[in-house]
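The complex appears here minus one protein chain, its other protein chains still in place.
Chains here go by letter, A, B and C, matching the order in which they are written, and residues are numbered from 1 within each.
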Amino acid sequence: MRIELHATAFDPWAVLAQHVATAAHLRGRGGALATFVGTMRDRNDGDHVQGMRLEHYPGMTERELERIAGEAAARWPLLDVVLLHRFGELQPDDPIVLVAVWSEHRAAAFDACRFIMEALKSRAPFWKKERLAHGERWVTTNTPGTAG
Amino acid sequence: MRIELHATAFDPWAVLAQHVATAAHLRGRGGALATFVGTMRDRNDGDHVQGMRLEHYPGMTERELERIAGEAAARWPLLDVVLLHRFGELQPDDPIVLVAVWSEHRAAAFDACRFIMEALKSRAPFWKKERLAHGERWVTTNTPGTAG
Amino acid sequence: MSIRIRYFASLRDRLERDADQLEVDEPLAVGEVWQRLNPDLPLPPQTLAALNHEYAGLDAPVRDGDELAFFPPVTGG
Partner (left out) sequence: MSIRIRYFASLRDRLERDADQLEVDEPLAVGEVWQRLNPDLPLPPQTLAALNHEYAGLDAPVRDGDELAFFPPVTGG
C-alpha cells in the first residue's frame, strides 16, 4: 500500500510502470487493476480556469487517505493500493489524483477503486481554489459520483 | 477512439502516456480517466499456469470491440476510449486487455469502463487455452463481474 | 447457394476441422446449417453463432455468400 501527497506534478504512468515493475507481491497474481486519474480541467461552471491552488490539512489528510484505503482493503480482497494526491499550485491537465487497485479479479478492483474515489471526494480534507481571469474563487461542491 | 488487437506484448503505461501526450481533444477537458488492465495470472482453478494461447476470430473480434465501444459512447458523454486486447501466446503477467475511458466527470468514466469490460467478457470472441505442467486446457467460463 | 462455415476454439478441436463449405439450393436457417453439417452431433449447449461477424440466433436465415461461425462461450479479457 502506497499513499502519498505530492507538492509538485507527478506522472501517473511512470508511477504505475515503476510500481508494477518492483512489486514482487503482484507477480503472477494481480490479474485485475482498476485505476482512476483525475486531472485539472480548464473550465468549470462556464468559466475558463487558469490554475488552481489545492489546500490540504497536513497530518489529517494523510491519515484520512490511509483510513479510506484501509476500509477498502477490509471490505474487498485487494492485493495492493496506490493512492497519490496533489496539493499546491496546479496547471490545467496536471494530475490531481491517482487511485490504483489490484486484485485477483475485476469485480473487487472496480468496486474498491470507485469506493476509494467516492470516499476521498467526500472525506479527504482538500479544498480547491480556482484562479480565473478576473480573480479567485473557492470551489464549494464536488461533482456527484453517480450518473444523473 | 482507438481499438487495437496486438499479437505481441504491449505496455499499457507507455500506451496511455503516449495517448495523453498526443490527444489534443483531451487537452484541458479530460478531467476523469478510468482504466482497467487485465493481466495473465499464473494460477487458475488451483493449478499453476505456465502460459496461455489466446485465440480470436479475426474480423469479428475487431468489429465486436468497436460495437461495444460505440454502445458505451452512445450511452455516456465520453471524450475518448482506448481499448487494446492481446491475442496469441502469453506469459504470466503479460497484459491481456487495456480499457481506458475519458470523460469530463468520473461517474461516466467509471460506468463506461466497467460496461466495456463486462460486454467484452461476455461478447468479444476470444478464447483462452491454458498451458499447464501436464498439458493444455480450454478455459470454459469467465469470472463473474459482480462481487459474490 | 454457397455458405462458408467456421468453427473456433474447443468446438474446432472437438469437430477436428476449422471450416466447412456448404452448397445448397433451398433457404436454410443457422441451426439447420449445423444439423446438415453435423447430423450426428446436436449443437452443444451454450454454443454461439455469428453470421457475417455479428451474433445471430439459430433461426436467422442464411444467405448466399454468408460466413457463418459457431463457437463456445467466449473467455477474453
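Going forward, contacts are C-beta pairs under 8 Å (C-beta built on N, C-alpha and C of every residue); 3 or more make two chains touch, one makes a residue touch a chain.
Computed from a predicted model, the values in this text were never measured in an experiment.
Asks: For the full complex, can you list every visible chain touched by the one that's not shown?
Replies: Result: the unshown chain touches A.
Asks: Which listed residue (A:L26, A:V49, A:L78 or A:L120) would be found touching the missing chain in the intact complex?
Replies: A:L120
Asks: Pick out which of A:R2, A:R27, A:R43 or A:R63 touches the chain that's been left out of the picture.
Replies: Checking the options A:R2, A:R27, A:R43 or A:R63, the one contacting the hidden chain is A:R63.
Asks: I'm checking contacts with the chain that's been left out. Which of A:L16, A:V49, A:V97 or A:C113 qualifies?
Replies: Touching the chain that is not displayed is residue A:V97.
Asks: With the missing chain put back, which residues of chain A would touch it? List them for me.
Replies: Contact residues on chain A toward the absent chain are 38, 54-57, 59-60, 63-64, 85, 96-97, 117, 120-129, 138-142.
Just so it is clear, only the chains that are shown with their structure count from here on.
Asks: Measure off the straight-line distance from the CA centroid of chain B to the CA centroid of chain C, and report it in whole Å.
Replies: Whole-Å distance between the two chain centres: 27.
Asks: Can you check how far apart chain A and chain C are, centre to centre, with Cα atoms defining each centre and the answer in Å?
Replies: The separation of the two C-alpha centroids amounts to 48 Å.
Asks: Of all the residues in chain A, which ones touch at least 2 other chains?
Replies: 106
Asks: Where in chain C do residues touch two or more of the other chains?
Replies: Correct list: 77.
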